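Heads up, one of the protein chains got dropped from this complex, but the rest are sitting where they should.
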Amino acid sequence: MNSLGRVFRVSLAGESHGPAIGVVIDGCPPGVSLAVADFAADLDRRRGGRPGTTARQDDDVPEIVSGVHNGYTTGSPMLVVVRNSGAQPAAYDELARTPRPGHADWTAWHRFRGFNDPRGGGHFSGRLTVGLVEAGVIAKKLIAPASVEARIVEIGGAASFDALIEQARAEGDSLGGIVECRVSRAGAGLGEPFFDSLESLLSHAVFAIPAVMGIEFGVGFGAARMRGSELNDPILDVSGRTASNHAGGINGGISNGNDIVFRVIVKPAASIAKPQRTVDLMTGEPAEIRIGGRHDACIALRVPVVLEATTAIVLADAGRLAAGLSGAGS
Amino acid sequence: MNSLGRVFRVSLAGESHGPAIGVVIDGCPPGVSLAVADFAADLDRRRGGRPGTTARQDDDVPEIVSGVHNGYTTGSPMLVVVRNSGAQPAAYDELARTPRPGHADWTAWHRFRGFNDPRGGGHFSGRLTVGLVEAGVIAKKLIAPASVEARIVEIGGAASFDALIEQARAEGDSLGGIVECRVSRAGAGLGEPFFDSLESLLSHAVFAIPAVMGIEFGVGFGAARMRGSELNDPILDVSGRTASNHAGGINGGISNGNDIVFRVIVKPAASIAKPQRTVDLMTGEPAEIRIGGRHDACIALRVPVVLEATTAIVLADAGRLAAGLSGAGS
Amino acid sequence: MNSLGRVFRVSLAGESHGPAIGVVIDGCPPGVSLAVADFAADLDRRRGGRPGTTARQDDDVPEIVSGVHNGYTTGSPMLVVVRNSGAQPAAYDELARTPRPGHADWTAWHRFRGFNDPRGGGHFSGRLTVGLVEAGVIAKKLIAPASVEARIVEIGGAASFDALIEQARAEGDSLGGIVECRVSRAGAGLGEPFFDSLESLLSHAVFAIPAVMGIEFGVGFGAARMRGSELNDPILDVSGRTASNHAGGINGGISNGNDIVFRVIVKPAASIAKPQRTVDLMTGEPAEIRIGGRHDACIALRVPVVLEATTAIVLADAGRLAAGLSGAGS
Partner (left out) sequence: MNSLGRVFRVSLAGESHGPAIGVVIDGCPPGVSLAVADFAADLDRRRGGRPGTTARQDDDVPEIVSGVHNGYTTGSPMLVVVRNSGAQPAAYDELARTPRPGHADWTAWHRFRGFNDPRGGGHFSGRLTVGLVEAGVIAKKLIAPASVEARIVEIGGAASFDALIEQARAEGDSLGGIVECRVSRAGAGLGEPFFDSLESLLSHAVFAIPAVMGIEFGVGFGAARMRGSELNDPILDVSGRTASNHAGGINGGISNGNDIVFRVIVKPAASIAKPQRTVDLMTGEPAEIRIGGRHDACIALRVPVVLEATTAIVLADAGRLAAGLSGAGS
């Protein structure tokens, strides 16, 4: 259940305050140059420690346990493990009884009948995106010369948002935002009709990122108010180049060679210092919760690198599948 | 690739103007009452023939080829076939050379190296949603007492839209819209953390519906401008009931027992009578296309029943998986 | 559950005495020449009507419902349907109460809580191998220049067995046998380490053929009594050619370029005219059953073409996966 992909496959394991986060990457071809240092830049982008993000600091130096030999991928499954050096499980004791509104505490407790690890959200924590980012580092290599870039479009409704974040933080509150992802040079032909449409594959992966509440491709929700004659992208030549790119680079579930463009909405972090109403799971009585610990005033700030990783993973898999589908026989 | 689901599985086959549309439904438990008549109401909702929808009329009387015996499902795979009585392939001859803007013609030609069936969009046609609706009829039975209801929220930007559609139709144009889906009594505990979050599963399936360009859960894009203290739904009791339902019934990828609510954006139909710019795939020269045949001025009108079906399929599978995961050993 | 393969995928549906057998073949590349006539030779090999095989005669003229246009595969899923013209359901009425020893009647009744179609074994019938053979016809095209040939090694313990079969038939009994399959020119590099070893994939598929009770690769059970120094195949050159082929063309789960060789054991048909002990499922009392209808005195006679089909399906999928795994990025 915690695996993604058909040919290039990623599997996640770990808990926020357990010993480590592990990710298994299967289906990577042999001969891709890979070193521990390659993970540093994207892991650093993902990590907190800046204005608006959590004060938690993990070292995040991954160990490549398998699948790499003499500096190159071997073609065997890669297991990459990052230790949770920054874990402070004691800070979360009370959460086991009083589920945080907007968080997975109650659903985890219900689904796993109270056996879930409640510390810092356990397996539901955004901490696990460290594994996504690692897999994304590899996927980005595989999809070259395609490149993925995600950027924050707005936070708290504004394109200039530093002061808003500081204000929310000071008030013990949090802000949501919108992140846009753009893929250049992905090439035409990725995705399948219907169930494995490229939008299906991308959205499936993107909603694995905690706090994402919506996704739109191309003009997205704007299309609801456009006419077909406005929306349709005129086709300019046999290579599929279009005069506009309202479709976001996808037609009929398959990439058309123009940039792939989509936006995701990131909700404000559920963990806030302000008091909130919840229930005591042991007594059944109403309770008030004030969440301590270290949190993000704006989780959207950390989403771009995770969104890039997720997108690259999907494209690497779609590219591998397309190669297989068009490949020579045995 | 054209299959959806892990335990309750649906596979689609067929082309718009081929002999028939087939759907295989695997993983349905035995003992579910099923007759051909059960498909009639939803197939009728899906069918065109009303203001704003295509004039194409297929009889849409399904044949249950397998998996049903004496009026009950047997537990074996069901193959359901509907003949394409309304096909008029001759109307689409010119499309093989001049791909329709906004449609899958160019990507299909590119991906399948010109071997695709171009008649009416071939395998990419909305005609295949007849198979989705059929599978949905069965899925709705499986998820009872949960019920799924989808309704049009707006078309062309308005909640009262009959005149807008008629106007667009008269001008040879088309309109987009927004459709909302609500699931009641689905129960808590559906979906998995991360890769198989309920939003991941639902969006994966929903983007298989032609013309969908976006999806948002709960308050969706509105969350980008809310604060955590506004968005978080206060938890009222140990059953997980919340004072508001901004989350759309899902936390941490798992249903929380409140209504599951999401909206999809449906683009205006790509096939319009107005002249459009495209390319002649044989000569490489620019071309103008005026699309004849029978089309929808507003495809959103036909989406609700398809969206319900898709949603029910996902929930039936998620329910089955949850039962397996919590089930007794061998 | 009734699907096989990761990239080249085959799904089966149907019952022995239902209206038809359907098979969906997904993941076939576009541009493969395919006509109804292409199925005739292998379907004819599969069909009964010769000494030792059932007298049941179906016409077995498949309808290609989808995925083929102008004589070539389109790359979309193919649905192929064969009507069950030879069905005589009335002959099987008593089986619903008295499960045949050695057959799936009791397990089907138990598993599907009595809702299974009991006529002629229903979904468990060897009749469904018609779908395997159809998929195999396509797979054989895909794996060219590799070729698959299966042949009977022995029946009733003898290489010359016509008289044995006639004798068994006359006595209302049945005989088992051994069938060998050999693949030439499959090339090296098919299969994966561990869970998707080529032996894993082949055996998985082969045990879908009713009546198969065992499989051995290369020298197989003989290896249990050999020493390593005898068994190991000396490697002759960098192309992997070996002096002997005791390994049956597979090392470490991956084809090594030599012929792939394996044998399967086919049990005697469970349906025999001789009286047998069983139970009456309604009364719980012991019962005697004498099976009427039309049956095979030696089902092994019909296995070679099914074994070839199954093998070709697996190799086509493995070849597609290998192409994907080694393929260029997106």
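Letters A, B and C mark the chains as written, and numbering starts fresh at 1 in each.
Criterion: contacts are C-beta pairs under 8 Å (C-beta built on N, C-alpha and C of every residue); 3 or more make two chains touch, one makes a residue touch a chain.
All figures in this text were calculated on a predicted structure; none of them were measured in a lab.
Peer 1: Please provide the labels of all shown chains that the missing chain touches.
Peer 2: A, B, C
Peer 1: So one chain is hidden, and I want to know which residue out of C:Ala208, C:Leu301 or C:Ala323 touches that hidden chain in the complete assembly.
Peer 2: C:Ala208
Peer 1: For the chain not shown, which residue from A:Ser76, A:Gln167, A:Ser184 or A:Ser244 touches it across the whole complex?
Peer 2: A:Ser76
Peer 1: Among C:Ala40, C:Ala96 or C:Ile265, which one is in touch with the chain left out?
Peer 2: For the chain that is not drawn, the touching residue is C:Ile265.
Peer 1: Identify the residues of chain C touching the omitted chain, counting contacts across the whole complex.
Peer 2: 1-4, 10, 12, 99-104, 106-108, 110-111, 121, 123-124, 128, 154, 156-157, 168, 173-178, 188-189, 192-197, 199-201, 203-208, 210, 212-221, 223-229, 231-238, 240, 242-243, 247-248, 251-257, 265-272, 274, 276-279, 281, 284, 286, 321-322, 325
Peer 1: In the full complex, which bits of chain B touch the chain not displayed? Write them out.
Peer 2: 6-7, 27, 29, 75-76, 142-146, 186-187, 190, 193, 315-316, 318-330
Peer 1: For chain A, which residues reach the chain that was dropped from this view?
Peer 2: So the residues of chain A touching the missing chain come out as 1-3, 9, 11-15, 18-22, 24, 26-27, 30-31, 63, 65-67, 69, 72-79, 81, 111-117, 122-123.
By our rule, only the chains that are shown with their structure count from here on.
Peer 1: Please give the intersection of the contact partners of chain A with those of chain B.
Peer 2: Expected: C.
Peer 1: State the chain with the largest centre-to-centre distance from chain B, centres being mean CA positions.
Peer 2: So the chain farthest away from chain B turns out to be C.
Peer 1: Centroid of chain A to centroid of chain B, CA atoms only: how many Å?
Peer 2: 25
Peer 1: How big is the gap, in whole Å, between where the Cα atoms of chain B centre and where those of chain C centre?
Peer 2: Chain centroid spacing, chain B to chain C, equals 36 Å.
Peer 1: Please report how many Å separate the Cα centroid of chain A from that of chain C, as a whole number.
Peer 2: So the centroids are 43 Å from each other.
Peer 1: If I count partner chains per residue in chain A, which residues reach a count of at least 2?
Peer 2: 193, 321-322, 325
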